[in-house]
Structures are given as C-alpha cells and as structure tokens.
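Note that this complex is displayed minus one protein chain, with the remaining chains in position.
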Amino acid sequence: MSDWRYLFAQNRGTLLAIAFFIAMFAIYTSNHPAGFTANVVQTAANKGVLLALVAMAQTFVVITAGIDLSVGAVFVLTNCLASWIVVGTAASATLGVLGVLLTGLACGAINGLIVIYGRLQPIVATIASGAVFFGLALLLRPVPGGDVYGPLADALTGRLFGVVPASLVALGAVVLLVWLPYSRSAIGRAAYAVGSSESAAYMSGVPVDAAKFCAYVLSGLTASLAGLFLTFVTYSGEASAANGNTYTLFSIAAVVLGGVSLFGGSGSAIGAIFGALMFRTIGDLLFVFNLDPLWQPLFQGLVLLAAVCVGSARVFQVRNRLELFPLARTRRRGLRTRSSAGSIRRWRSPSPA
Amino acid sequence: MAIAFACVIVMLLLGSLYSRSFLSPEYLLQQLKVASFLGVIATGTMIVILLGQIDLSIPWVVAVGGMMSTAATGWGPVGDALAIPFGVACGVALGLVNGFGVAYLRIPSMIITLAVNAVAQGLMVVHTGGFSPQDSSSPAMRTLATGEFLLGLPNALIVWAVVGAGAIFLLNRTTFGRAVYGIGNRERAAYLSGIDTQRVVLIAFALAGGLSAFGGVLLAGYASKAAQAMGDAYLLPAIAAVVLGGASILGGRGSYLGTVAGVILITLLQSILSVVQMPEAGRQITYGVVIIAMLLLYGREGRAR
Partner (left out) sequence: MTRLEPTASPILRMEGVSKRYGGVRALANADLVVFAGRIHGVLGENGAGKSTLIKILSGVVAPDAGRIVLDRAEVAFDSPAAANRAGIVCIFQELSLVPDLSVADNIAISNPPHRFGLIDRRAQRRLAEEALERAGAPDIHPMALVKDLPLSRRQMVEIAKALARKPRVLILDEATSALTAADVAKVFVVLKRLRQEGLALLFISHRMHEIAELADESTVFRNGANVATYVAGTKTDNEVVEMMIGREYSHIFPPKPAVRAKGAAPLLEVRNLSWSDRLRDISFTAEAGEVVGLGGLDGQGQRELLLALFGVLRGLSGEIRVAGVPVSPSSPHAAKGKRIGMALIPEDRKTEGLMLPMSVRENLSFAALPRVSRGGVIDRGREQGLVGEMIDLLDIQTAGTNIPAGALSGGNQQKVVIAKWLMAEPRIILLNDPTRGIDVGTKQEIYMLLRRLADEGAAIVFYTTDYDELIGCCDRALVLYNGAIRRELAGAEITERALIASALNISSEEAAAGASA
C-alpha cells in the first residue's frame, strides 16, 4: 500500500499535469461547437503532439539543470531539411527520415560539446547555436516550400481505425522507445543525479559529463522528431523565426506546467508532454468561449508567468538567507582542487538532532 | 575590449579592400548612427549581464517601447509631449517585474524574462488588434532618431553618447555601480558586506527595461512607425555586443567601452554582410559562429581582469 503513496508523491507533478489536462480538455470538447468528435480530437492532437515533442526535448536538458534555447531552431531546421529529403519513394523517404534524425542528433551533440567541454553557460551557448541552426534552416528554405513523402505523412497525421489519432500513437511510441528506457537506464539516472546535486553525483562516482552530453544529444534528437512531424502536418518546410522562438518559449512553459523542476533533478517527460497538451488546450479554450483570439498570447504569457512564480514559493521557507546565495558554479573539478583551508569545513558535522 | 577594438579595425580594413567608401567619414558616421540604437539597448543588457543575470525580454520590451510611445501620440498634443517618457516608463514597468522576480522570488532571470517577454507580446497583440492604435511616431521621436545636430552629427549618436556617459558614470562612480560589480562577482559576499542586493538587482532590471524600451522609441522614430516584430532582431546582437566587448557572461567583469566596441563590431559585421549581399541565412550563421568562437576564447581565460 505504502508503495503507492510514494509513487504518487514522487509523480505528483506529472499526475497533476495529467489531471489538469483532462479537466481542461473536457471543458474544451464539451464547449466545442462540434463536440467530442474524432475530427476535433485529431486536429487538437496534431497541434499538441508538435509541442509535446519539443517540450520532451527540453525536458532532457532541464533535468540536468541546464536549458536548451535552441530547441525551436533545431525544430525549424529539421523541418526545412525534411521538406527536401523525406521525399520520393518509400526507400528514399526512409533514408531521408534517418538523415533528419541524424541532423537533430548532431545539433544536440554540438550543444553538448560547447556547454560541457567549452564550459559555456547553456543559455548563451544555445542562443548562439540556435542562431546558427536557424541560419542553416534559412539556407535550406529561403522561402517556404518543399514537399514530403505523402503516404507516411498521411499515415502519421491521420487516424487509426478511424478513431484514434495516429499522431498520439506515434507520440506514445516515442515515449515507449525513448523516454521509458532512458529514464530507467543508468545514464538517465545519472542525469537526474547531476541535476539534483552535481557535487553529490560526483562524489558517488556518477559519470557527470557523459550524462549531460547524452541529455543534449537526446534533446536534439527529439526536437528533430518534432521537426519531422511538422513537415508531415504542413507538407512543407518553412524557416520561420517566429515559429522557432514560440516553440522554444512554449517548451519551457510546458516543462514548468508539467511539473519538471527548472532547477533540475525532478520531473518527467510524460509530465512535460501533458504540460504541453495542457498549454495548447489553454490557448484553445479561449477560442471555444468565443473570446477574441487576440487575447490568446497574453493569456498564455500570464499562465507561464504565474507558473514560474508559483514554483518560487520555496524562497519564503528558507531560514538561512545565505542559502539564497549558493556558492554557484561548483564545477566538480573545482571540488577536487578547491584547496582553501576553509573548504575543510564543508565536512563538518551537523549538530545532533 | 582591446580584442574587440582590434576586430573593429580589422573589419574596417577588410571592408576597405572591398570598397574605398568603407573608410569615408560619411559611411562611418552612418554606421555609428545605426549602431546607436543597438548601443542604447545593449547598455541595459550590459548592466544586467554585469550582475551575472540575463535579460531575454529584450525583443518585446523594445516593441513595447516603440508601440506605446507611438500610441501615446494618439492622445493629441499632450500625448505627443509624453510619447517618449511614456514609452520608456512602460519598459521600466516590465523591467520591474523582471527584477522583482529575480531579486525577491529568486526565479532564474532567464525564465522570468522569457515569461515577461511572452506577456509583453500578449499585451502588444491585444493592443494592436483591439484598438487599431496610432502607430506613427511623434515629431520629437523622429527628430531624436533621424535628425542632425551641429556639423552633421546625428542626433541618435548624441543620444547614445549621453546614455553611454550616464552608464559610465553610473558604473564607475556611484555606489550602485560598485554594488553591481560586487554582486556580479560574488553575490554572497556582497550580501554579507551589507549591500541591499535585492534593491540593486531590482533597479538594474528596471534600468534595462527602460533602456530597451528607449531603444524601441528611437527605432520607432527612425522608421516613423512602430511594428510588432521590431525588437526581434535585437536580442542576440545586444547580448553578443556585451560579450564581444569582453564582459563576462557570468557577471562582475566588463567595461562600458568594451560594450561600445562590441556594438560597433556587430554593426559593422551586419553592414559588411549586407554590403557583400550575404543572405539572412549567412548572417545568422556568421553571428552564431562568431559569438561562440569569441565566448570560447574569453571563457578559456577564466582569470580575473
């Protein structure tokens, strides 16, 4: 019995996101002029899955207490690439899909290398690498256009058995094939450990650099899945800066709403996925209530602002204000070499309880 | 900073190989005028970066500055007079939200400024859609941005010089500036030295918001009108200018003259890329690569000043 209690407590963020999403989606469909029909669900699903995949990409990095502001750019780049190479026969399209995924992987690897071995702050490094990725996208598609291998696109954006949106099934498959193995693997565990406490992770012999690198690579890969899917939805590639920025921003919103801690160490991609679906539904709710769609961005912005503020409540529980000023940037190398005599006291004993 | 100025000179020489006019006073003055807008925005960015924080709300705060000031002109002569201060005040307000989140709620600056950026965007979408507002700039704004002072000195450049002088004074001569550097170096030590760190952070973000918005006001004056996406092109260049000018992205280190060099460098880079008809794609890639390369150079250094 008590196992359930712990499972529940540890997945509270994810479960809350799911519950909120279901509630909102229920409100959405029950007020939708067309009601709960396969069509409504399919359209909502296709839109939601795009953001869900980008949010999942963001989650990998956020768990390690990093951030990837280039997810949107990778998303746009792979969309443009797919509109060139996922075409022709089934065989060439398959090769094209592989090429797109490899590109995403490479983008992630570049980010990882810059952040880990170049020791740059992830924020600035990924803004800059995002500019490069977006430039490449523009190079590929100075104007919107292109095509995509139709049968695959239709299969993935359509419905299975006439009811279930295929995109949701595909999303489920990604979770099953990527997220679940990852979160149960040693490297995934290491990512959580690094995000929660890098120094403790190091002291426990966790491969810190490998865990971070893997997170960035997976982030790039998942973002490329989203880019691929966008091509299937739109049948074309477009190097849209607005799209890239919006998706980067929304991915962070989704991650926050999905109960993933921006400080790293906790949360799951499943939460982020439901956060993304919830965020999409919030935007669409205004529509079914006949509110001017003009209010949508503001509403979404306010939801995001509120979500990040709620997460900060812990600040008021801190009893030693020095904890608010962490001895930041404790690189694990620093841990070994920090040789001031003062550091001996890191090892002091706490008083008995 | 020296590296940045050296790069400026190298870039000018490279440009002059392409065309003689690169070294003409007219061209240089024109570049400085264009650089002024980025310069004003980067000033605020720099103060925030010196704190060890970052402001990602630049794009829409710039837009808010431009759009709110032009909207004010719709209120008649009073609005005309208040256009500039009103636009700046809106930016300060958004900056205060950023600063409050960072200083008092201790939300990572990257996150709260992204959220504020989204809110600002939402506000502007509602603003333009709902009330079909006045979007042309006031005469004063146009004069400030496009006019010329004595000897053909562009007003915009003078504005930047005034803002810059103010920033140099603030950073080097006041207790506020000293506190900014101190917090950027070691917030814990600054706090334990009895600095009211929260207030300093709040003010710094408010200043950054105000300066971004002021940049937007000038841009609106320059283009005679405000537009929604007017700030999008300024986030990366503003941060890049500060970092290329030798300021540490981790805070606590950097001089305003370095930022000036960075701003000119970026502007020249843009100008050359456009003169050689580099497409937008190539510009983006060049930006990104140059910034990462410079960061890696500075990052390796890792020592103090």
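Read from first to last, the chains carry the letters A and B; within each, the first residue is number 1.
Operating definition for what follows: contacts are C-beta pairs under 8 Å (C-beta built on N, C-alpha and C of every residue); 3 or more make two chains touch, one makes a residue touch a chain.
Here the structure is a predicted model, which is why all the values come from computation and not from measurement.
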{"item": "Interface partners of the hidden chain - shown chains only, full complex considered", "value": "A, B"}
{"item": "Contacting the left-out chain in the complete assembly, out of A:Pro165, A:Gly195 or A:Gly301", "value": "A:Gly195"}
{"item": "Selected from B:Leu13, B:Leu192 or B:Val276 as touching the chain missing from the view", "value": "B:Leu192"}
{"item": "Of A:Ala173, A:Ala186, A:Leu291 or A:Val310, the residue in touch with the unshown chain", "value": "A:Ala186"}
{"item": "Footprint left on subunit A by the chain that the document does not show", "value": "2-3, 6-7, 9-10, 181, 184-186, 189, 192-193, 195-197, 199-206, 261, 265-266, 318-322, 327, 335-336, 339-353"}
{"item": "For subunit B, the residues touching the chain missing from this view", "value": "173-176, 178-179, 181-182, 185-186, 188-196, 252-253, 304-305"}
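What we mean here is this: only the chains that are shown with their structure count from here on.
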{"item": "Residues of subunit B defined as touching subunit A within the complex", "value": "54, 56, 59, 101, 104-108, 110-112, 114-123, 125-126, 129-130, 187-188, 191-192, 229, 232, 235-236, 239-240, 243, 249-250, 279-289, 291-292, 295-296, 299"}
{"item": "Contact set on subunit A toward subunit B in their complex", "value": "67, 114, 118-121, 123-125, 127-139, 142, 239, 241-242, 245, 249, 252-253, 256, 262, 292, 294-302, 304-305, 308-309, 311-312, 315, 321-322, 324-327, 329"}
